[in-house]
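Left out: one protein chain. Kept in place: all the others.
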Amino acid sequence: MLQFDSIVLRRGRKTLLGPLSADLPPGSVTHLQGPNGVGKTTLIHALVGLREPDAGQVRWNGDDIFERPESLRRVLCYVAHDATGNAALTAVEALRFTLAVTGEEADAATDALREFGLTGRSLTQPLRTLSAGQQRRVALARLAVSKAALWVLDEPLNALDAGSRDALCQRFAQHAQAGGTVVVTSHQPLPIDAHCIDLAAA
Amino acid sequence: MWTWFHRLASPPTFYRWGGTLQVIFGVAAAVLIVVGTYGGLVLAPADYQQGDAFRIIYVHVPSAWLSLLVYTTMAVAGGVALIWRMKLAELFVVAAAPIGAAFTALALVTGMLWGEPMWGTYWVWDARLTSELVLLFLYLGVIALNGAFEDPRRGARAAAVLALIGVVNVPIIHYSVEWWNSLHQGATVTKFDSPSISMDMLWPLLVNALGFTFYYCAMQCMRMRALVLSRERDARWIREAVA
Partner (left out) sequence: MGIWGAVWTREWQLLFRQRQDLLQPLTYFTMVVMIVPLGVDPADAVLTLVAPAIVWIAVVLAVVLSLDRLFRDDARDGTLAVLLTAPTPLWWVLLAKLGAHWLGLGSLLAIAAPIAGAAYGLSLAAAGVLFVTVIAGTLGLMALGLVAGALTVGLRNGGVLVAIILLPLYVPLLVFGAGAVAAVQSGFPGAGPVYFTAALSMLYATLAPPLAAVALRLSYD
């Protein structure tokens, strides 16, 4: 279970967020809401271990993730809001790399991309020739293969059309039903049941 | 046991006992430097070859020694800061760098001032002076890297990493510059590690070296306390401590 306990995030002198506490149990989909600039990405960085909170602790199964980062990384699938992969690589190459480096099955890349609606030429052309929506789907295609229990996604719905958005949210619901944990930031509402944390009120 | 150490090393505690320490160090430094300088300028006999010009070693040599000592302590503090994530160790690194740079600059300037009457030129590319010059740039790199970050904690830790790489390199640089010097047959002029220096010339040097070290300790306390004040500006204990 992912928990954050009285965490405070500062930017320079100013306190951006906090103190904030929450438990994100398995089987939950948590939606971190708030307008741009409120600190969603900063909070996500703290949750995945990229940035140590200025106060408080983030815990995975009881362990502070900054003392024991390995325990979190083994079960984490994190998709950043600007994740696109190198523009010179093809979709298949980019996904194979991501899967191999996170300990997943690299050979499942092509099938995963097809599941996310990328077919034919779009698989073998450099990413720079794909549309923003297609690039987003390449970055998200990991989810089709990932065995990770914890999914953390920063603004995954950006640049996606309505159909893709719904399909993605269904995927989140299925992952939660199977016992996984999903944490999502978005400034739009999610079309599925989710526990909302409004960061603007924090 | 570690909790005792951590409590001692917390910023408010350091601010208190650092204030006392800096006075003690400062007084010790003043006394030693006065004694050492008097001994060096007045009591020590004139050198057989160099006359009175050699007396600049009483500033030059301690500065050079301090420039290396400060870098080493800075690197050790950097290691502590990275491994144990101690805030105070991070402040140590940031505070020490300009002091070390100043000592290095002092060693270079006094070396150049010594060079003029000795060899007729202000700068010689001998091993010692060149090593000191490279050391100065190492310090400047640490200062520049620390200053480039908006977040002072990240800047301090980056400076700590750089200080660690630098400390591994300092002996390597030293040796390589000496080798370079011997290859191109430069003048090995700065030879005070030659065993022929007599005791009545040596003791003021050692006294001054000790005095400079205490001066560094006093300065370090002052700078670290100032950094503590600036970093912990919004904390409650500051108002009570300063009032």
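We call the chains A and B, going by the order they appear; numbering starts again at 1 in every chain.
Everything that follows uses one rule, which is that a contact is a pair of C-beta atoms (placed from the backbone, for glycine too) under 8 Å apart; a residue touches a chain by one contact, two chains touch by 3 or more.
Bear in mind that the values here come from a model prediction, so they are computed numbers and not experimental data.
S.K.: Just one of B:124, B:177 or B:228 touches the chain that is missing; which is it?
M.R.: Residue touching the absent chain, from the options given: B:177.
S.K.: Determine which one of A:10, A:73 or A:195 touches the chain that has been left out.
M.R.: Touches the omitted chain: A:73.
S.K.: Where the complex has a chain not shown, which of B:168, B:202 or B:226 is the residue touching it?
M.R.: B:168
S.K.: Looking at B:60, B:87, B:128 or B:157, which residue reaches the missing chain?
M.R.: Only one listed residue reaches the unshown chain, and that is B:157.
S.K.: Residues of chain B in contact with the chain that isn't shown?
M.R.: Residues 82, 134-135, 137-138, 140-141, 144-145, 148-149, 154, 157-158, 161-162, 164-166, 168-169, 172-173, 175-177, 179-180, 183-184 of chain B touch the chain absent from view.
S.K.: Hey, which chain A residues sit against the chain that's not shown?
M.R.: Within chain A, the residues touching the omitted chain are 48-51, 70, 73-74, 76, 78-80, 82-89, 93, 96-98, 100-103, 106, 126, 139.
The rule we apply is simple: only the chains that are shown with their structure count from here on.
S.K.: Give the list of chain A residues in touch with chain B in this complex.
M.R.: 12-13
S.K.: What residues of chain B sit close enough to touch chain A in their complex?
M.R.: Contacts found on chain B: 150-151, 233-234.
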